[in-house]
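The structure under discussion is supplied below as structure tokens; questions concerning it will follow.
Just one protein chain is left out here, and the rest sit where they should.
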């Protein structure tokens, strides 16, 4: 029997609409480095969807690449980037930010989020210290929506962060690697437009949301990163065949596909969460999006592992483990049904 | 009328075999970051094609990315990389190598090649200087095959470079962005196996040779770059969906496809060169591969530009310009025929 | 009335012996960049004092410079340096380590020290994580002796750290910015020889221990940092007139001067600690060396500040503050007596 895959939201290829579009356009010769008409069309659709007709939009192959390129381009050498301690840039990028010369200034987070209160305290303490010129200067605030823990900032929370950023003249940057799963979430009150207007720069995730590769960086505050095209090239992040990214995002932003894909993942997640609840599985904590964290007895986990590919998260205690199930744009309904059936057996 | 595109070898998408294979495998869930079975299969095919059963093989999205990641991983901080002054790493990468902290040590090249004599003189002068500990230490030799000018190293030339590298304990690295167009060239006497054995590390170009994206880094000297996986991630160059690269290279290295694609490009180039000769166009210099450099009178160029997309190379004199035509795996026979027809008209 | 200065151990110039030696040698022409006879003599004295006849010794102008140059030279690009979270490299160097591209891997410390237990747990967790190749690889362990909090590692503690480093093949580096104040301490059981043999590389502090500037980097494990001379130059840390550092260290390591200077500081500190105790001042925590941390009521602090220059350390609570008094090689006996007299008044 084939195993059921719930390990991540990047385990399948790309949505068929993109595949088909790649096929249709495959032999059309175009210019390189993202200067082609597919990229330009995709940029226009994204600007329009964001309500930012003047925004700059750049496509880049992956999330770490996007984060390091944006952050390094926005910072001056003496600056670091503030992040929740659980932020992707702090823990999961093999030191990519530091490799560009910048310290990640970790602030205690709350279930993946950077609380406005914690940010304010950090900045007040920093500037209250008479010796702060001896320390790395804060130069940007990094958040993710949804977070690495699947949680969401509310519009109120984002607005508070924005106000602090304005007060301290800090640009706000949002990592939207899984943005489709925020936008499609019922609990979410932050629209794409809101996010675009509340941040200085953010990226719309493609890799985890229906594309094979690609993230779309949207820059509202254009003074922040002059010559960003050159920076992308310098980071080795400029694809010769930028068409791949332009076609992917052009397709995702046609006929509401990005939303459709997100909605599917959340419907699958909702079914799975419901079944977990009904079978009395213990949530590590509840999340509104497509990542589901549960605490599993190690004996049960062994059985689960025979049929299901999940993601190890962390040790809980000597007899329990935290694991993650992820649904995505690609999760088959029948796989969810099978997993639900299995849950009944396991908890029996 | 549609224009004829001869501007570059990265203006179309991917060969249909890869597209089809992407379609077939699209919904198969696999693990991320290049640990999937498609990548593993592609690695095995490449190891076998290179005659290096123990080589490490990594896939990366583009050429500048490959160059900067390999060079930065191989060098210690006090070292630089020697390159012909015309080398891609010196001129065309927006300072990507320097951004990793390393100087490019430019040595005068000859039609894109690094002559063994020039390398030897550079090293003798360097180590002959009593103050050489005050200077950037040479830490690697970079070459490209074919070069940025479409020229080729002979096996004899490569062997001489290798001997110098051995003498000075320098690793030799070859950039094979257009390697298919070297391997398929009749004048070429350096096989894939030869290149793999004469270098410490090299990469097999995919982006310009039939894939949408991707380069395969082949490491014979595994002690050179320990933890290269971590380096790739640190450079932001690790694709979550490594399958794209694995599927692409697995396909290119099945049934001799890589050679077939290269051969097509060279056949198209041969026809075009023949026509240029017959119509008395002036070659900037002759090249054996898919890049063709000609000197064109500016008046003629204006007419040419109405029907053909070519690549500006450099100003020749006040009334002439050097341009490049490139053929590729994707160049249609009928486009070559049309361009040949046009050449007759223009030179008439 | 002149204020009493107890703010730091770098508030006066240099010990008179060095000043006199500078005067004597001032017009002797010598070669530059640390190749002169004063530097060579100082190296020999240091090698001898360390019991390491084959060690490499380099002089550098300051502590942050020494730390960043050593750490960056020892690490490969994919590595970071482990430090107690309170380590100088983590908190007090304006991101100098990250600027060289390396993450500081902070481990919870204990009063400035990196406990062997904490180090072992960090490494076991790291290598126990199946995904550790996705993370910054530990490449060095940084400690300071005495620590930033004036505490000392015992020989037993250092030996345990060494064993862990051996097990994980990690070099151990000690920052000895205030080493004279460790070596002269009665509670200390780690000799200069011990430190030199238990670490791969460490530095002997001059700036805070009697010299105007200068730290002596002693490298037992010479394979760790090849071409370190070139690295120093690349970091901008190579003084043209290296004689200044050679003369300073040559003097400090003649006739036991380094020990004499340390002993004076500790005698002054002992008197002051005794007086603080007698007058019932509250120690933030007790330290065996020249830095004294006390918790002072804010009202008392205001009075103290009228006559004494001290160092603010941190807020304790709404009505108390932690301050630091530091003695040094230069602290006048009469200043200590005056401060002691003042303490009686204040606590009255």
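Going by the order they are written in, the chains are A, B and C; count residues from 1 in each one.
The definition used in the following text is that a contact is a pair of C-beta atoms (placed from the backbone, for glycine too) under 8 Å apart; a residue touches a chain by one contact, two chains touch by 3 or more.
Computed from a prediction, not measured in an experiment: that's the story for all the values here.
The residue touching the chain not shown here, chosen from C:56, C:77 or C:93, is C:93. Note on the undisplayed chain: of the listed residues C:42, C:116, C:170 or C:238, the one touching it is C:238.
Across A:154, A:167 or A:230, the single residue that touches the chain missing here is A:230. Of the options A:66, A:97 or A:135, the residue whose C-beta touches the omitted chain is A:135.
As for the chain not pictured, it touches subunit A at residues 33, 72-73, 76-78, 100-101, 133-137, 226-227, 229-231, 233-234. One chain is missing from the display, and on subunit C it is touched by residues 5, 7-8, 10-14, 16, 19, 22-23, 25-32, 61-69, 93-96, 99, 207-208, 212-213, 230, 233-241, 243-244, 309, 330.
Contact between subunit B and the absent chain runs through residues 77-78, 80, 91-92, 94-95, 98-104, 130, 134-136, 312.
Everything below uses one rule, namely that only the chains that are shown with their structure count from here on.
Because subunit A and subunit C carry the same sequence, their contact can be compared by residue number, and over half of the numbers here are used by both. Centre-to-centre separation between subunit A and subunit B, using Cα means, comes to 33 Å. Separating the CA-averaged centres of subunit B and subunit C is a span of 50 Å. Centre-to-centre, using mean CA coordinates, subunit A is 42 Å away from subunit C.
Listed for subunit A are residues 94-95, 99, each touching two or more other chains.
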